[in-house]
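One chain of protein is taken out of this complex; the other chains stay put.
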Amino acid sequence: MATEEGVPVSADDLAYDALLEWIADEVAPHVGEGRVADYIPALARVSPDRFGMAVATIDGRLYGVGDYQERFSLQSITKVFSLALVMARDEGSLRDRVGVEPSGNAFNSLVQLEYERGIPRNPFINAGALVVTDRLHTLTGDAAGTILDFLRTEAGDDTITIDGAVAASEAEHGDLNLALAHFMAAHGNMENSVDVATDHYLRHCSIAMSCAETAMATLFLARHGVRTDGTRLLPVLGAKRINALMMTCGAYDAAGEFAFRVGLPGKSGVGGGIVAVVPGRASLCVWSPGLNRHGNSVAGVEALDRFSTATGWSVF
Amino acid sequence: MATEEGVPVSADDLAYDALLEWIADEVAPHVGEGRVADYIPALARVSPDRFGMAVATIDGRLYGVGDYQERFSLQSITKVFSLALVMARDEGSLRDRVGVEPSGNAFNSLVQLEYERGIPRNPFINAGALVVTDRLHTLTGDAAGTILDFLRTEAGDDTITIDGAVAASEAEHGDLNLALAHFMAAHGNMENSVDVATDHYLRHCSIAMSCAETAMATLFLARHGVRTDGTRLLPVLGAKRINALMMTCGAYDAAGEFAFRVGLPGKSGVGGGIVAVVPGRASLCVWSPGLNRHGNSVAGVEALDRFSTATGWSVF
Amino acid sequence: MATEEGVPVSADDLAYDALLEWIADEVAPHVGEGRVADYIPALARVSPDRFGMAVATIDGRLYGVGDYQERFSLQSITKVFSLALVMARDEGSLRDRVGVEPSGNAFNSLVQLEYERGIPRNPFINAGALVVTDRLHTLTGDAAGTILDFLRTEAGDDTITIDGAVAASEAEHGDLNLALAHFMAAHGNMENSVDVATDHYLRHCSIAMSCAETAMATLFLARHGVRTDGTRLLPVLGAKRINALMMTCGAYDAAGEFAFRVGLPGKSGVGGGIVAVVPGRASLCVWSPGLNRHGNSVAGVEALDRFSTATGWSVF
Partner (left out) sequence: MATEEGVPVSADDLAYDALLEWIADEVAPHVGEGRVADYIPALARVSPDRFGMAVATIDGRLYGVGDYQERFSLQSITKVFSLALVMARDEGSLRDRVGVEPSGNAFNSLVQLEYERGIPRNPFINAGALVVTDRLHTLTGDAAGTILDFLRTEAGDDTITIDGAVAASEAEHGDLNLALAHFMAAHGNMENSVDVATDHYLRHCSIAMSCAETAMATLFLARHGVRTDGTRLLPVLGAKRINALMMTCGAYDAAGEFAFRVGLPGKSGVGGGIVAVVPGRASLCVWSPGLNRHGNSVAGVEALDRFSTATGWSVF
């Protein structure tokens, strides 16, 4: 579809349904590969043979294949929304509290945090997302609720909710996040109590949404900051910055490989979901629970790789 | 120039000369800021008050401002060309020898190299570039000469050459690169002798070119792999991969901030130059010798930031 | 006093009082140097111009100089006693939970803990002492109380107690220890709840004793495991092992320098106290609140250096 000269296919001309069917066929051998996240029991129960993918175009069309309407646990994907909601209110307030560089370490590592005295390397590692949640909570009084409201509105479905069983399971196995939060508190980088900030963080990570809903909720990044209702959430530069962060830091310590293969800003979660943004064109969400050793969905990366190669919609 | 909706300016409509003049005015207060690289005497001698910028469009037009025709030491910028020249010949041969992830450390760090047993994190840190040079030397018998030939051809000027004084000065102060190379040799990750590989590496880093010449020589990345003479150096996917690596790893340990501010694949050198690619549209080169603490040109980053914001040509 | 041939002075022949007076004079210029620990307000209030030193011989004599009867906050010194009390009950139970190697890092570092998956490098860094406290609590049901009882008995004074103001202040600023404890809990290396283990740890570190009392309470290590009442707390090998750990790990990340200068097993605390053991001869305690950058008492190290040099009682 993309020409040999690298000219991307026009968004109007794309045969979305056929393309998604072809991708589903292509990645079928990879569905079930990898390991379902098992650090909490509630996630370990998900069947590994699921696969769904959705494309939402900036003019409001939605296409999907497979289990694209089944809800899954967003996990780290919500870090994109919490960041956007803080930046919409007070971007400057994060400047001294969290960096914008890839970490070179695992998402839950404390090593870098110690060397850099409690300042997380970027907002998408767990420590950084805790700071962002902490800030959002200060700004709104209800971090998790603010994120949930935003997602319901953008996806147009009020039944979207926090999965209570996942949230409870996260809380029971939350020692690593508590360690990160206490470490940052020790360095003066938490505004709210560790317990409150961690609780809101774990709860918004436990929001469950489908590929269709998630793709729609991410459209503001493809529309350079404009929400579904046409109002502006972020200035053009704000959307650009979040897309840049997704490109350099969105896929844990495999962000480089994701950029190399897919070439789109993306953010993965250990629930098996990945969102990706084609600026000016569309947003994508793919879901398949089997994870590679970096915590990214095996079939999800394969699907996005094929999508960007076939359409020429890589930003590169 | 970019609309508030984030729609980029068309390459045909852009008033290049006026834009470049405006940028030169805007960044003038930053020219001279930072520190000129002083780790070798030959670089320390350059006057810090230089500034030049050039834009080469994929259809062959060239625009420039300031000292855009003055030659400077390319330094790390040549890592892009050596990588492309290996990938053009035998991409697979790098797979087990160098990674594609941002390093999270300084460009000359040995720490990551030790943890990962002699495999550099990416081809743009010094260790990775030494491996690429080593491979290119095996493939061609003359790594530095192959790069020089390519640059002369793409820039259309046979007077481009290796600056002998810089190369000699580099060799005199080459202990850190020798340490990296011996460390990799100890882990079986060098094909040629340490002395030969390091010599070719230091020599191609000592090539001197102007902004105009460098922008032209980088056009193949904007043209998805096609050279100045219309022949293909790399497949579309190869050019995409190099652009992706420049985005995630091109600005030392400030790659995240570069993506965040500029939003274009880029590669900086401690000579004060930075190249950037606007896929499908143009390639840019800016030069000003004053470096920030990450080793990137202060005025150069400012200029590219203004360029991408004004044109909307960020990939995000 | 020690001959030029390095033959140590006999314990019977030593003119203790004159020696201690001489040492007090010698180190007087250093008293007040360094910084009083200020990470909790209750410690920061101590006057920096205090200096006391006591020697307790294995046959029961006690000598002192300066403020040797004034109580101070033992802080990390209690780590020696908690370790001895676990080893007296069940040495083997620590084998898989804490190492015996110097850490090469600061006492409160998380870096090594992450690389070694929640197993502290030794029992004298904070993480290791938390594990030891956790184990002692499981074995006795009251870790802090068990340590307090032991110290009262050995020092022969029931008025020794936990300083409530220090303990409360520690708890208020306990984020770093909570981070360590949660991190170990995440790796399955805590038996009791993080809150309980951390509370007992902070409380036993808040015990206040004088140099005289502390020297007497440490005599069991000079007597190869035998307590004040003649009963055996530890086998000869157990006492040897604790002495060895004090030598290699007792002075935070300056253990090497302490061995180099003093040449005796020792353990310092940020309250400004240091205990040292002369196996088969005596135990020493010195106190002066000003700390060097490693957290060891400046005047305390100077005093012990002079003591071991003058007597030839270094183990080397």
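Lettered A, B and C in written order, each chain numbered from 1.
The rule is simple: contacts are C-beta pairs under 8 Å (C-beta built on N, C-alpha and C of every residue); 3 or more make two chains touch, one makes a residue touch a chain.
Keep in mind it's a predicted model, so treat the numbers as computed, not measured.
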{"item": "Left-out chain, listing which of the shown chains it touches", "value": "B, C"}
{"item": "Hidden-chain contact residue, picked from the options C:Lys79, C:Arg97 or C:Arg121", "value": "C:Arg121"}
{"item": "Among C:Ala259, C:Ile274 or C:Leu304, the residue in touch with the chain that has been omitted", "value": "C:Ala259"}
{"item": "In chain C, positions touching the absent partner", "value": "2, 4-7, 99-105, 112, 121-122, 223-226, 236-237, 239-241, 243-245, 247-249, 253-257, 259-260, 263, 265, 279-280, 309, 312, 314-316"}
{"item": "Touch list for chain B against the chain that is not drawn", "value": "109-111, 113-115, 173, 175-176, 178-180, 182-183, 185-186, 194"}
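Going forward, only the chains that are shown with their structure count from here on.
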{"item": "Chain with minimal offset from the mean of all protein Cα atoms", "value": "A"}
{"item": "Far-end chain from chain C, centres as C-alpha averages", "value": "B"}
{"item": "Approximate Å spacing (C-alpha centroids) for the pair chain A, chain C", "value": "49"}
{"item": "Chain centre separation in whole Å, for chain B relative to chain A (CA means)", "value": "31"}
{"item": "Interface hub residues of chain C, defined as touching at least two other chains", "value": "none"}
